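Have a look at the structure that comes next, please.
Note that one protein chain is taken out, while the other chains of the complex remain in position.
All chains are identified by letter, namely A and B, in their written order; residue positions are counted from 1 within each chain.
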Amino acid sequence: MAVRPVLDPRDRGGPAQPLLIARELRKHFPVKGARGKSVQAVDGVSFTVRKGETLGIVGESGCGKSTLARLLLHLVVPDAGELVFDGDAVGASDGIAVDALRRQVQMVFQDSYSSLNPRMPVRDSVAFGPFIQGRKKAEARNIARAILGKVGLDADLFGPRYPHELSGGQKQRVNIARALAIDPRMIILDEPVSALDKSVEAQVLNLLRALKRQLSLTYVFISHDLGVVRYISDRVLVMYLGRVVELGPVDAIFERPLHPYTKALLASRPSMDPTRRIEEPPISGDPPNPIDPPSGCRFRTRCPFAEPVCESTAPQLAEWLGQDSHVAACHMQDLASGHSRAGQG
Amino acid sequence: MSDIAIDKPLETVDEQAVPATQVRGYWRSVVYRLRHDPATLFFTAILLLIVLAAIFAPLIAPFDAYKDSVVARLKPIGWRDHLLGTDELGRDMLSRLIYGGRVSLMMGVVPVLIASLVGGLLGVVGGFAGGRINTAIMRAMDVFYAFPSVLLAVAVAGAMGGGMGNGMLALTLVFIPPMCRVAETATTQVRSLDYIEAARATGASTITIIRYHVLGNVLGPVFVYASSLVSVSILLASGLSFLGLGVRPPTADWGLMLSTLRQSIYVVPFVCALPGAAIFITSISFNLVSDGLRAAMDVRM
Partner (left out) sequence: MSPPVICKTWPPATAERARVEMDGAAELPLVEVNDLSVKFVSRETTVYAVNKVSFAARRGEVLCILGESGSGKSVTLRTLMRLLPRQAQVEGRVRVNGRDVLAMRPRELRDLRGGLVAMVFQEPMTALDPVYTIGQQIGETVRRHTGCDRKAARGRALELLELVRIPSPERRLDAYPHELSGGLRQRAMIAMALSCNPQLLLADEPTTALDATVQVQVLILLRRLQRELGMGMIFVTHDLGVAAEVADTIAVMYAGRIVEVGPVGQVLSDPLHPYTAGLLASTVHGQPKDRDIDAIPGSPPDMRRLSQGCSFAPRCSRRSAACHATIPEPRFHAAERMIACLNPTVRV
């Protein structure tokens, strides 16, 4: 699983420099009509993304992963925290401007009826990006042709079509083509295969893998489907109610999960074996509302190991020891927390 | 699985994926639906007739619309060469109806056109900007909306002294708020969709996004609504002329004709009803054609 060093001419920091560093990102959305209350969508999220890797982000509804995706591209402006792209702070005067960031980072949305303009033929949708970024129309069209070919769609056959004339899988290929058209270094994929049929999902995943190799891309892959995340990611970040609860290499997360929530999430996966059915639900209740999250550790209301310290203090994600370290934000992991099971793992 | 060489395109998707139906653009499919909608086609034909008659009035009017005759006053339908009779000043009804069509169509279409442009612009700006700007624009529109349209038209036209130009201005003011609202709704619906976000993510400016992505989706509803407003506009314009606030005599105008023929209704009732019939047919044709357009443009495949 060695990560190949990136040879992109725009590279600034060298292979050891993380491509993206997120520090204490925070975004709260005020609730209309309820003064003082806000949806705490993302609340202090920090992580890094290495060059050439795929970081998978998993979580259930309300965990803030979609908001996080948009924060990384500054489609939503963070209330607090900073983003550093290849060594340059985003938005800072001596760093990289948001516009320049968007030439190197792109996003693929979940396939839905609204991901492509229904009034534009596919080739124009794909050519739009390069055209906006300064290319002439003819040049943009040529780029669109080439990219459509790369994602496996015949440009002459599919270029003039409108989105409603394509199947789900084809539309998603177009979405990917649109993101690739401006030649980014990193792509954020927000639930890219969730709306597709299973047989098509596999095709698109294969395509994403191949493109990553061919074009030396870095991915941030957001999904609620653990199987998909396990297959495609190098490292995984688990989110719950706006916070990171666990982060580490994919095999470590799936085989030796540390956080009770991660364990419950993994235990909720159907086994695919009718003789080994899940008899008892690993966790009860629904993910709570991000408007009024519990104090301290946000998972404590559903956690079988909750203790008074979990209510009073929020657990911190342990400091980075190295890029392959496996950390969880749980008092049971922190020897100094005062939790009765601290240090037992 | 071997590594894929750089620049070699990936395996192309099976042709099974090609839908068997013909590839058709959006506008072509709208035209297709219209072609197969007999009711709409019929009324479009009628509208076309009315418009062509108005345009080629000098060529097809059998008589001079302004030539009066003391002798031939209030003659019934079919009298001598006057296919539709004569009015109270002896002028040929058919010719006056044809010429009247010009004025009525102008007063119907022009205010709606201008209102679409102005109201549409305001709506798109407000819808896209959101927040306070949107609130300011929409509440300003609400002030005008609060007045019943007839009352507002009459008040403005009256205050400005009547006449065709002022009548059209009054109608334009009446129609700006609803056009603004339609455009704002359409813009707001589109604004939060994923492909707008994708466009922003590539660094497109607001103007560019509006130009390429929003306008295309807004023009549809605006156009359909405008075509239905024309029918209302014709009615209102005729109303204004009827009240004496529109064109001045002797200009031929359906509303004005109705007003002047009012006293003669017991003498030649059918002739006096003709301008009303013309207003009715034109207005309803616009209405039904706009309905048909709306149905054809509502693409849900």
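Everything below uses one rule, namely that a contact is a pair of C-beta atoms (placed from the backbone, for glycine too) under 8 Å apart; a residue touches a chain by one contact, two chains touch by 3 or more.
In this text, all values refer to a predicted model and were calculated from it rather than measured experimentally.
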item	value
Full-complex contact with the absent chain, from A:Phe29, A:Tyr113 or A:Tyr231	A:Tyr231
Residue, one of A:Pro30, A:Pro270, A:Pro304 or A:Gly343, that touches the chain absent here	A:Pro270
Contact partner of the left-out chain, one of A:Leu205, A:Ala252 or A:Ala342	A:Leu205
Touching residues (missing chain, whole complex) on chain A	60-61, 167-170, 197-203, 205-206, 209-210, 224-228, 230-232, 264-265, 268-275, 277-287, 289
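In this text, only the chains that are shown with their structure count from here on.
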item	value
Distance from chain B to chain A - Cα centre to Cα centre, in angstrom	49
Complex contacts: residues of chain A adjacent to chain B	70, 73, 75, 99, 102-103, 106-107, 109-110, 112, 114-121, 125, 128-129, 132-133, 149-154, 157, 160-162, 164-165, 167, 169-170, 173, 175, 178-179, 182, 207, 210, 213-214
Residues of chain B touching chain A in the complex	3-4, 6, 9-13, 17-19, 23-26, 193-195, 197-204, 208, 212-213, 216-217, 299, 301
